[in-house]
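Here the complex is missing a single protein chain, while all its other protein chains stay put.
First chain written, first letter: the chains are A, B and C, and each begins at residue 1.
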Amino acid sequence: MSETTHAPSRAWEWLGLKLVETGEGTAVVEMATTENMANHSGVVHGGMISTLADSAMGRSLRTLSPGVVRAMSFDLKLNFINAAKVGETLRATGHVIHAGRRTVVAECRVDGSDGRLVATASATFAVTRDKE
Amino acid sequence: MSETTHAPSRAWEWLGLKLVETGEGTAVVEMATTENMANHSGVVHGGMISTLADSAMGRSLRTLSPGVVRAMSFDLKLNFINAAKVGETLRATGHVIHAGRRTVVAECRVDGSDGRLVATASATFAVTRDKE
Amino acid sequence: MSETTHAPSRAWEWLGLKLVETGEGTAVVEMATTENMANHSGVVHGGMISTLADSAMGRSLRTLSPGVVRAMSFDLKLNFINAAKVGETLRATGHVIHAGRRTVVAECRVDGSDGRLVATASATFAVTRDKE
Partner (left out) sequence: MSETTHAPSRAWEWLGLKLVETGEGTAVVEMATTENMANHSGVVHGGMISTLADSAMGRSLRTLSPGVVRAMSFDLKLNFINAAKVGETLRATGHVIHAGRRTVVAECRVDGSDGRLVATASATFAVTRDKE
């Protein structure tokens, strides 16, 4: 795939998502949380963590071969474990656990900057893949 | 509850979330989507829809009596049905389906500006409630 | 579809699942719970409730037109609200909330014999549908 394909989307830029690592079926994405992401309790809004996890899982699909040309998530399931503090950099590791021709299932864990578990997630994607 | 409690959080302001209606156990929240929310496919990032749904459900809890003093979502489950176009205003209707002393369960549907179903969601919250 | 298609499966017979009503995109299925379904706490095992919900949702798909020839659930999400007592008849109402050509999304609520909410569920199915 070309670099163009992997240029950050508008949402990635806006949210400050950074791809820090990829492997076969895995992608690590970081988000430096900001005050804009604070909810009423003053911690990072669960939706932001959800966005990060969804992004890391979606990105992990792009490492598959034959390539994923088009992907749309169907469902997203999250467990929130520990609150994330505003200002800390969260690290999401997405990995594919099943890669079919039409559907891909991925899982993710989100860690805080001190390594504690912040959330886990999984998602199912409808995909179109390259012909081999 | 005081108005202070219900002032928009930083995240609500940043994302442009607006509370448009509340009832007993329900809250309707709107989000005018922007180009900043576009994913690689040019439609609204699933995480943004997830944030909206989480917000509407969290807000629906605040209408309960005895009041919810503190709430933290444990889990969040979403089904993405139809893509949301950048620029359209999404409307999320959250409602409580079970209100216990320590846990509250809520559901949500997110509609597009033309009324089509964009997503459904549910979430479980650990809560602390006022003494009666 | 022929009656043969809708003959109870082995699992339905074994578990005592009974189809009591269908409509367009909906199906109501009942299960008379037995002592065999008791978990350690003496209430109905969550897995049994999960089986009932999955069955009602799967059955609701069969009412669609063009017909669903083949269906496989991808994911299943449940919220357990109130415990179910051994001996009571549970009633699951499944309904389709999105019917695409390749995927169908359904929701379900499970009620106890006194009408209290026992569980809610949703599921995504990969389907093959009749040509129109």
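Just so it is clear, a contact is a pair of C-beta atoms (placed from the backbone, for glycine too) under 8 Å apart; a residue touches a chain by one contact, two chains touch by 3 or more.
Here the structure is a predicted model, which means the values were calculated and not measured.
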Notebook entry, point to check: Which parts of chain C are in contact with the chain that was left out?
Noted result: 5, 9-11, 13-14, 35-41, 45-48, 50-55, 58, 70, 72-80, 83
Check: Please identify, in ascending order, the residues of chain A that touch the omitted chain?
Finding: 77, 79, 81-82, 97-98, 105, 107, 117, 120, 122, 124
Next item on the list: Would you write out the residues of chain B that touch the absent chain, in ascending order?
Entry: 74-75, 77, 102-103, 105, 124, 126
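One rule holds in what follows: only the chains that are shown with their structure count from here on.
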Margin query: Which chain has its C-alpha centroid farthest away from the centroid of chain C?
Written below: A
Next item on the list: Compute per-chain Cα centres, compare each with the mean of all protein Cα atoms, and return the closest chain.
Entry: B
Check: What whole-Å value do you get for the distance between chain B and chain C if each is reduced to the mean of its CA atoms?
Finding: 27
Item checked: Interchain centroid distance [CA atoms averaged], chain A/chain C, Å -> 32
Check: Can you list the residues of chain A that touch 2 or more other chains?
Finding: 74-75, 77
